[in-house]
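Below is one structure, written out as structure tokens; comments come after it.
One protein chain is absent from this view; the other protein chains keep their places.
By written order: A, B and C. Residues from 1 in each chain.
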């Protein structure tokens, strides 16, 4: 089968891999579409994401939809042909994080297309993905694959919102208008935020934000043009963004950090955090929010504008380059069927 | 009457001020003891605390005990001679923070000995302090003034603990062994923390920490020697402390910032905050925790070791210098009666 | 001026009262519309609501809109002619509930048209209502009085939802389809609930629930036909409703009680509460949610169907009788201008 494999920084190849049949407890999925995520771009550009370094060839991708191809012997699951998506994580269930109901922080997680473990966990940009049966989730009735493929990044957004606490009736500022920022904006509207302001340094991504329901968008240069937000969700990961978020939130407000800042330290206005008694909360991936995301998509959350391009697998490199150009693209999909 | 007045950076004077009788709704307190706080030291050294600049002579001090001297006409309150302490804040009761039950964040607060407003709110290092009757709190039966004078900084510590969430049965790390760090350690023990580790760059303050109940103390050079704390309470305000706290807390743990960092930005390991999903919470002053603090003191919280020196008012400058020397002193009191 | 005055059980009169000019700090409002609430009906039928007994003539009503008629001397507020509504409560600001940010529980509240205090606080079903200036709230631009008059009961609903915790993406069951149940349904949808099921013993009120956005309605006989809700909001106040709510919620779920049960005790399945570890939360009135409610109405929350009848003041008795007939009416308004 063909797969999109990273061999190191800037070394992305579409190549032929051997298929293997699903074992007991596994399911093989014929992959239809895969979304390129920011972390995929990191692997492509730098051969690493933070401390996770690519040390062996790894299939990228953890946002995928498709249909069930085959079930392992004695395995229960949706029958062959069923449209499905794949929850990217299997957690240990025993570490303190898992016991506390925070599986997204599992110290021993297996996450699709991640170099955190050695051997790496192979990802989903391949024609036939074999995963534990528990990770395979049937699509809700009537949900188009092209929308369902957004379940993973939307789950990140929903989890970020849960970390923010209640947004119903509140003023929410989202800094950064990439796919995660825009999906968070759409989810915040669905959760009843009174205002959802989205900012970015570029004009093009803000058009997507408007299309998915932002009540206002602001083109910023350096400092955020907004103050006194109840909740700020930082989704850009830019070095100056944490400080900007703290300056933009009201006394006693909440800043959620979902964008991954550069490695090392970024500037932090500590006196603001202390004297205004601000809550700053990191947020990382998701757990059961995957189901919530699918449900939101099935009920019509208006996020189609986030997907700007779809390319066949053989043009994966072009797709990655597109996804990296924020003036042109937001979410770029790979079509694994052609 | 005599008072300890700041006129600008390094310009601290003990001078004679005119007394005024309490008006309706006010009470005059004959001040007995006053504790020198870190913010008093800031005014003394720099003529400012953050954005609050001394632009007119201001009596310092917001940690005071004494006895009721006189009540304003028609005013209800404890009778003359009653031992009392003074809650340092009067809040507006109407701003969003007040309505939300977070009076410590009141945008229009009047706080004893603070240059945040112009004219400044005069403080308590004076022989006779006139304040709104609501701020005057009788000492619990049997509580010695020398202990009661710690109610204000202990209230800061109790509020910091409330911001930390539950510490019962948890491992708590406190970075910084000054008066706030030590009082927080004592309070954390009273709240049932399983372990209370206190760190400092100096050995002398750690002796105080041990005396007030720290289960372990660690002399650190740069990096904290502790990892995987459930809760870290940063009480040093040193520039590297925020980053140190994030590295010392477990996945999904909580960092509370009570020490005031230097103005501007300090380093912040954003990737740690995001990927470990850490909560970082500023904490500022207190509200009803003043009563809790008095109650803890009355029930015997072992914090006497925090007070290392008591000097007469006339030697105030010496007292400030002592308080600034962490190798020698922890909390320094002024005796206003001699 | 004319007013709708309760003199005791079943003794409701429209009579002529003397007007008085607003004093300093007060505003006189020319009342336009007033909504009849369940507690108004209680006063009318029984001359009491729980422990609050009518012992002197009292103008009823606490859901009113109108325009500013006059400001007291030296009083700041919206100018004469401004369309306004009236927050029904003034709180003491000093009791433990107020300090904790729970003003709706103020032990010394003054609430429009309530017999909780003696002398009673006169209500708003009168042509000219004089209230403290702080209680007068200008209508958001473009909000019709006919919708704005729902701000008070909608604020009750919004507060009930806040007490429920997060409903975004959750399954919410609302038992009771009266005005509060229906407004809660509309608010729950606005807050992103995945499902909002409303039940009632009667068919007519369920039509209103559907019109305001319930995703499903269920005509029930005795037992609720729903199980495994994440959140149940009991809005009927019927004697069997608390037990029904506990049987309908999932393990670890939340039951919010907003309907006022009959005085005395109602049945409670304690073993269910314990072994399924259920949270049962009373909810009472509101505070700042009044503003949120106005904002929701201004942004188009689809609640118009809740208002089924509007009658002139002189036909108040008929209006009360209508409001008590759940087969015919939901919210009944009095028009104070004709």
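To be clear about the criterion, contacts are C-beta pairs under 8 Å (C-beta built on N, C-alpha and C of every residue); 3 or more make two chains touch, one makes a residue touch a chain.
Being a predicted model, the structure only gives us computed values, none of them experimental.
J.: Touching the hidden chain in the complete assembly: which of C:107, C:144 or C:202 does that?
T.: Reading the full complex, the residue touching the unseen chain is C:107.
J.: With the missing chain put back, one of B:62, B:147 or B:162 would touch it. Which one?
T.: B:162
J.: Out of A:7, A:45, A:102 or A:326, point to the residue that touches the absent chain in the complete complex.
T.: Within the whole complex, the residue contacting the unshown chain is A:102.
J.: What does the interface between subunit B and the hidden chain look like in terms of residue numbers?
T.: Touch with the absent chain occurs at residues 158, 161-162, 166-169, 190-192, 194, 289, 292, 295-296, 299.
J.: Which parts of subunit C are in contact with the chain that was left out?
T.: Within subunit C, the residues that touch the unshown chain are 50, 96-97, 100, 102, 104-105, 107, 163, 242-243, 250-252, 257-284.
J.: Name every residue on subunit A in touch with the hidden partner chain.
T.: Against the missing chain, subunit A presents residues 93-94, 96, 98-103, 134, 287-288.
One rule holds for everything that comes next: only the chains that are shown with their structure count from here on.
J.: Subunit A to subunit B: how many Å between their CA centres?
T.: That gives a centre separation of 43 Å.
J.: From the C-alpha centre of subunit A to that of subunit C, how far is it in Å?
T.: Measuring from centre to centre gives 42 Å for this pair.
J.: What residues in subunit C touch two or more of the other chains?
T.: none
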